[in-house]
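For this view, one protein chain was removed and the others were kept in their places.
What follows is chain A.
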Amino acid sequence: METGMEEDDSTAELLRDRFRLSAISIAEAEAKRSGMEISVPVMTCVAELAFKYTKQLAKDLELFAHHGGRKSVNTEDVILSAHRNEHLAASLSSFCHELKTKEPQSERKRKKAPKKEDKSAIHITDA
């Protein structure tokens, strides 16, 4: 049982590291797009936040699917998890719609306008 736990720990660490790398590359790309430099501690911190958010999301999705009497998470559960933020939920459902309409094609790059006027509101303009 203990060896099993160790294996779990090492796979967990591997996954976390892979996740961090992706998060850091996203953060770097995003900073470059807005013409800014970004310091390493900020990226690490954002990556860690995103990882914790992922685990929370896993819990939410499990509970939502379970509540719906399902053993599988579907797209509605994901949209539901963002329901507190209307803009985010709308953006996710339009992305979901995109996924459904052109299944075989790779996802189209969504235009995200880096608007500067409202920093507290979410920036994604949905269609």
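Note that in this section a residue touches a chain if its C-beta (ideal position, glycine included) is under 8 Å from a C-beta of that chain, and two chains touch if they have at least 3 such contacts; residues count from 1.
Just so it is clear, contacts and distances are computed from a predicted model.
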(request) One chain of this complex is missing from the view, so tell me which of "Small ribosomal subunit protein mS29", "Protein MHF2 homolog", "Protein EIN6 ENHANCER" or "Actin-related protein 5 isoform X1" is its UniProt name. (result) "Protein MHF2 homolog"
(request) Mind listing the chain A residues that contact the chain we can't see here? (result) 1, 4, 8, 11-12, 15-16, 18-19, 22-23, 25-27, 29-31, 34-39, 41-42, 45-47, 49-51, 53-55, 57-59, 61-62, 65-66, 71-75, 77-79, 81-82, 84-85, 88, 91-92, 95-96, 99-100, 107, 109, 112, 114, 116, 119-120, 122-124
